[in-house]
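Right, chain A next:
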Amino acid sequence: MVDYVLSLILFIPLIGAALTLLFTKSRESARMVAFVSSAISFVLTIMIYLQFEPGIAFLGFQFEEKIGWISSMGINYQLGVDGVSMPLILLNAILCPLTIVYAWGESKLPNQFFALILVLQAGVFGVFMSLDFFLFYIFWELTLIPLYFLISIWGGPNKDYAAIKFFIYTHVASLVMVLGIFALYFSTGVNTFEIPVLLEAFSDIVSAEMRVGIFLALFFGFLVKMPTVPFHTWLPDAHVEAPTAGSVLLAGVLLKMGGYGLFRVLLPMMDSLGPYRSSIITLMAVLAVVSILYATFLALAQKDLKKMVAYSSVAHMGYVMLGAAAFNYMSVSGAMFQQFSHGLITAVLFMSVGVIQHSVHTRIIPDLGGLADRMPKLAFLMMCGFMASLGLPAMSGFIAEFMVLTGSYLTLPVYALLAMVGIVATAGYHLWAMQRAMFGSYNEKLGEPHDLANFEMIPMAILVLLIILFGVYPGSVMEMFEHASKIIPGVMI
Partner candidate 1 sequence: MLPVSYYLIVAAIVFCIGVYGVMTLRSGIMIMMCIELMLNAANINLIAFASHFSQVNGHVFVLFSIALAAAEAAIGFAILMSIFRSKNNVNIDNINILRW
Partner candidate 2 sequence: MAVDNIVYLIPALPVLAFVLTLAFGKKLPSGGGYIPILAIAISCIISVMAFLQIYNTGIPIEVSAHWFSVLNVGILIDPLASVMLMMVTFVSLLIHIYAIGYMAHDPGKPRYFAETALFTAAMLGVVLADNILQFFIAWELVGLCSYLLIGFWFRKPTAAAAAKKAFLTTRVGDVLFLAGIVILYSSMRDVFLERFPAGIPDGTYLLQFSTIFDNISHIDPTNLTIITLLFFGGAVGKSGQFPLHVWLPDAMEGPTTVSALIHAATMVTAGVYLVARTFPMFIASPAVELAGITIPATLTVVAYIGGFTALFASTMGLVMNDIKRVLAFSTISQLGYMMLALGMGSVIGVAAVGFAMFHLINHAFFKACLFLCAGSVIHSTGTNDLREMGGLMSKMKITGITMLFSSLALAGIGIPFLKIIGTPIGTSGFVSKDAIILEGSYVFANVTHDWIPFAFGVLAALLTAIYTFRLWFMAFTGKPRQERHPHESPATMTGVLSILAVFALVFGMLTFIPFNIFVGHTYDHHEIEELAGLAGNHVIGHDEILDIAHHASPIITLLPVIVGVGGLLLAWVIYNRRWISVASIGNMRNPLFKILAKRYYQHEIFIELISLKFTYGVLALAGEFSDRKIVDGIIDGISSFIIGGAEVLKKIQTGVVQNYATATVLGVGLIALILSLRWVI
């Protein structure tokens, strides 16, 4: 079984999706089938996580599977995991079942809803596992479709605009990325789409301009996905309209695909960029810092709680970029950990916002007020989430930010210090929102809200516990990231 374990993890959600879509008639059976299939994936993921040995060698993949597919073009069905992907796979395996539990009460077309979530899960697994660019791109695209449907069927009032904007914007980016893949494919001349082979062959490309061009094309694809200012505007719109489960997965795992691409594909190329290396690093650093500061101030300006959280995602992903740009193992492993941690944190935030929306039917911060009075459980969990998001120590976000900032200061001191300016404003919008939405006297116009239902509270509580757990003891996840980042060629130790 171990031979195909990755395929199992990948395909069980897909099978589950098919079952859910075709054979479940009631809400109860749909969510049960969906939960069970994602839970099986989770268990299998834990199994391989425990067997995983961190940091064998650069491009040393484990649990590898390879089946020829389109041999004339060197395309294979090839899966494998290493330290970069393993924790992210774990993240995906954690978040999806929790999201399904959170959406336990979904009553609009439940079988389609849960099926789409499972497809999304499978797509993201695929991206993190693929060792073949063709396969990678297929899964990369495949994640768009379920989310497009999640937004456009279960979305808010302006869902058409948001869904299509999300769809087209990210599609354009992935097409640019695929151009980079094409160029990489033919200019290395190795006649294969295997990621490890292409990465190793990248330095053999004679023309430095070509190498930079490939790098930039791929970079653009990842940039939009992360997203980085100024290519971020699809994200707030998508979040505002998406149903909570969609937002959770969008921010929780889909954005991570962008960062994953950065670590998997671009950083190993960094050393081969020759004379352009420093300008590329400057570009990345500028984008990162601009993302952090700009998105932070935007978050401050938002009246819609969900939009605020969306902008906070942009800012947090800015740290990922900064860590990658600094290109030393501390910052890179911090950036990787930031991805992991942000996935957990943002899920809590979106779930909290979802609960507010659901029980008082508005998310506009000035219209809320004093919710802590009527919804103490929510207030507690949301407070935990907000604190984690603003980078409070003993929560996972701090570990990540500390590693990123400390690491970045070693190579990009000015940018690291600039990024720190955002920290105060980050605390500012979180606390301001908290003050206006949760504290003060209860706004009676909001009616009688119900506090968290159990199915909402359990996933949020689990996430909060995980955030604290990883904040207090980053342990094996951090170890994997560290080993993975130490062996990237050219990375500063």
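Definition applied: a contact is a pair of C-beta atoms (placed from the backbone, for glycine too) under 8 Å apart; a residue touches a chain by one contact, two chains touch by 3 or more; residues count from 1.
Regarding candidate selection, all candidates are chains of the complex that A comes from, given by their letters.
A quick note: this is a predicted structure, and the numbers were derived from the prediction, not measured.
When the candidates 1 or 2 are screened for touch with chain A in this complex, the one that qualifies is 2. Residues 165, 168-169, 229-230, 232-234, 294, 297-298, 300-302, 330, 333, 370, 372-373, 383, 387, 392-394, 398-399, 402-403, 405-406, 409-410, 413, 416-417, 420-421, 423-425, 427-428, 431-432, 434-435, 438-442, 473-475, 478-479, 482, 493 of chain A touch candidate 2 in their complex.
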